[in-house]
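I have a structure here, written as structure tokens, and I will follow up with some questions on it.
Note that one protein chain of the assembly has been removed; the remaining protein chains are unaltered in position.
By letter and in written order, the chains are A and B; residue numbering begins at 1 in each of them.
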Amino acid sequence: MSTVRERSVPRDAGRRRPPVTAGHSGGRGRGTLWPYLLVAPAVLGMLYLLLYPLARAVLISFQDFRLRQLILGDADFVGLRNYRTLLGDPEFWEVVRRTFVFMAVNVVAIMVLSTLVALMTERLGRVARTVVLSSLVLVWAVPVVAATTVFQWLFHSEFGIVNETLTGLGFESYEGYPWFAHGGAAFGIVVVLIVWQSVPFAAITLYSALVTVPAELYESARMDGAGAARVFRSVTFPLIRPIFMLVLSLEVIWTFKAFVQIWVMTRGGPGEATTILPVYAVQTALAGQRYDLGSAASMLTVLLMSGVLVLYFRQLFRQEGEQP
Amino acid sequence: MSTPQSRPPVRRALRRLPLNAAAALTVVVCLFPVYWMVTTAFKPSTDIQSYDPRLVPSRWTFEHFRVAVGADGFALFWRNSLLVTLSAVLLALLVALGAAYAVARMRWRGRRQFMLAVFIAQMAPWESLIIPIYIISRDTGMLDRLPTLTLIYFMITLPFTVVVLRGFIAGIPPELEEAAQVDGCTRAGAFRKVAFPLLAPGLMATSLFGFITAWNEFTYANFLIIKQQDSRTLPVWLSSFQSTFGTDWGATMAASTLFALPALIIFLALQRHVTAGLASGGVKG
Partner (left out) sequence: MKYRPLALLSALVLGAGLAGCSSSGGSSDDAGDGSTALDVWLMRDSVSAAFQKEFETGFEKAHPEIDLRIQIQEWEGIGEKVTAALASNDAPDVIEVGNTQVAQYAQSGGLTDFSDRVGELGGADWLEGLAEPGSYEGKQYGIPYYAANRVVIHRTDLFEKAGIDPAGIRTRDQWIAATRKLNTGGTQGIYLPGQNWYVLSGFVWDEGGDLAAKSGGEWKGGLDSPGALRAMDFYRRLQALGKGPKDSDESQPPQAEVMAKGQVAQIIAVPGGAKVIEERNPELKGKLGFFPIPGKSADRPGAVFTGGSDLVVPAVAAHQEEAFTLIRELTGDAWQKKLAVAMSYVPNKTTLAGAVADDPGTAAMAAGAVNGHATPNTPQWAAVEAKNPIKEYMTAVLTGEDAGSAAADASRTITETLGSDS
């Protein structure tokens, strides 16, 4: 094991953290203006297209802003009323808890499956690899509404092939079984759908990262007698870690914001079984087009999400500091 | 088996069996719902959602594709979607490439803050930014115009593109570029000749991401394109098979099938570049 480390770490460090001087001389050789010129378009874009609308959304969350105010203008400030309304709703905290469970289940499933798929794809032959990648892309490209509808059909109580198959296999109790009438089953189907839709992106991105890992690292590790699991832990994973963490954080964000699938499939039901924050926000905001409440709910969602990701951000910030 | 020469391939095939079986399973799980979508597009309406669901349609028809392609404004929607999506993706790639290079290869004050901002930008609550963006566009006369959509899609994909490209650029040893610079290339030339091919997988992942995101976007396209029916995009077309009597699912699935194809084509086109890039760049060596 120690040999593996000795062999891989210096190379690893050499690749990801180039000698400081190299970065230095390059950056300074052109004067200090260059980096600012290069990021200027991105910064300007973010300021005008993101920060400015976001500031106005925050403003709306402190106002009494409904359809009337959207059409006629003149919104009044109401201070923290919208936030008080949301936080004072006992249902809200139940929804928050459910959102975290939903996110955790989805993210773990997505990351495990997509890592396995990415590792597998890398080892495949050329043709098989293209087939696997193409089918992943196809899944990713299927419009959400079509995918959601197909899943609804598969699990339909009278017309679905799942019930048909289960009944055919001898599970008579699934004859006409209403999946979407039972909280647990509906929750499970939504999770399956979201995992199915999310794995392609994660797997393709992880695969893109994997192919940049030099093959010789594996060989030397294997020559040192490391098993597959050990090679993954001490060679592969450290190298793809930045991309892995990135995908992980993106999946956290995206499952936190999953909406269309749930809305089309169950509208948050049965009961409250599949009501997570975005669904709750739309249900609340829809009452009389309450854009103010919807805005406040979004801000709370962003805050909660940041809570999950703050550790990641801190680590990222530190890491950036270490790099040239 | 009988001849010694054939034994190693067989044994290798046997050794690879679990791997290929896993690959086959992945493909089946991935494609089954897609398969269901595509076959639905070929089934006569009365066979869709029948009491006796079948894996293979008993009858085939092109009727739904005819309906889907014959919808009003079909060609126009395609043109608009392609225009908006491709411009947004190209713009994002260009802007992100500069920013990612600056972050990964240069040292400057504010770099960490910039990166943090980019990360936080990924959490942007786009669903509730729609009202402010609507108001801003209205007040600046940008409603009903495709460039507005282009800019929004650009912004939705930009943070992701910056972060991923930065990761990939950081993974390329600067020594390679330095060597090229020693050989007489300019810094930009060195980047283009040496680093660019190595970036291919990253560029593929990000442009595909941008393409699919912008290609599927419905809410903003519906809310910001109001009176100009000529400026509507494809997702609006997908929803045009709903009527008071329910949705024409056959046509919707046919449209969805056609809708998913460009992403696959783009992927296949880029895929060749990726392998070519890897070969010429010699990363593996």
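Keep in mind that, in the parts below, a residue touches a chain if its C-beta (ideal position, glycine included) is under 8 Å from a C-beta of that chain, and two chains touch if they have at least 3 such contacts.
This is a predicted model, so every value here is computed, not measured.
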So there's a chain missing from this view; which of the remaining chains does it actually touch? A, B
Which is it among A:Leu37, A:Leu67, A:Ala228 or A:Leu303 that touches the chain not included here? A:Leu67
Which one, B:Tyr134, B:Phe168, B:Trp215 or B:Phe259, makes contact with the chain that was left out? B:Tyr134
With the full complex in mind, choose from B:Ala13, B:Ala179, B:Ile226 or B:Leu268 the residue touching the hidden chain. B:Ile226
Specify the residue from the set B:Ala23, B:Leu146, B:Ala180 or B:Ala254 that touches the hidden chain. B:Leu146
Please identify, in ascending order, the residues of subunit B that touch the omitted chain? 45-46, 48-51, 72, 79-80, 83-84, 86-87, 90-91, 94, 134, 138, 143-147, 150, 188, 192, 218-219, 222-224, 226-231, 236, 239-240, 242-247, 249
For subunit A, which residues reach the chain that was dropped from this view? 66-68, 70-72, 152, 156-159, 176, 178-181, 267-271, 282-284, 286-289
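Methods note: only the chains that are shown with their structure count from here on.
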Round to the nearest whole Å and give the separation of the Cα centres of subunit A and subunit B. 16
Mind listing the subunit B positions that touch subunit A in their complex? 19-20, 22-23, 26-27, 29-31, 33-34, 36-37, 40, 49-53, 55, 95-96, 98-99, 101-103, 105-108, 111-112, 114-125, 127-129, 131-133, 135-136, 151-152, 154-155, 158-160, 162-164, 167-168, 170-171, 173-175, 178, 187, 198, 201-202, 204-205, 208-209, 212, 215-216, 235, 238-239, 249, 252-253, 256, 259-264, 267-268, 271, 274, 278, 283-285
What residues of subunit A sit close enough to touch subunit B in their complex? 14-16, 18, 22-24, 26-27, 29-30, 32, 34-39, 41-43, 45-46, 49-50, 52-54, 56-57, 60, 65, 70, 117, 120-121, 123-124, 128, 130-147, 149-151, 153-154, 156, 158-161, 164, 196, 200-201, 204-205, 208-209, 211-212, 214-216, 242-243, 246, 249-250, 253, 257, 259, 278, 281, 291, 294-295, 297-299, 301-302, 305-306, 309, 313, 316-317, 320-321, 323-324
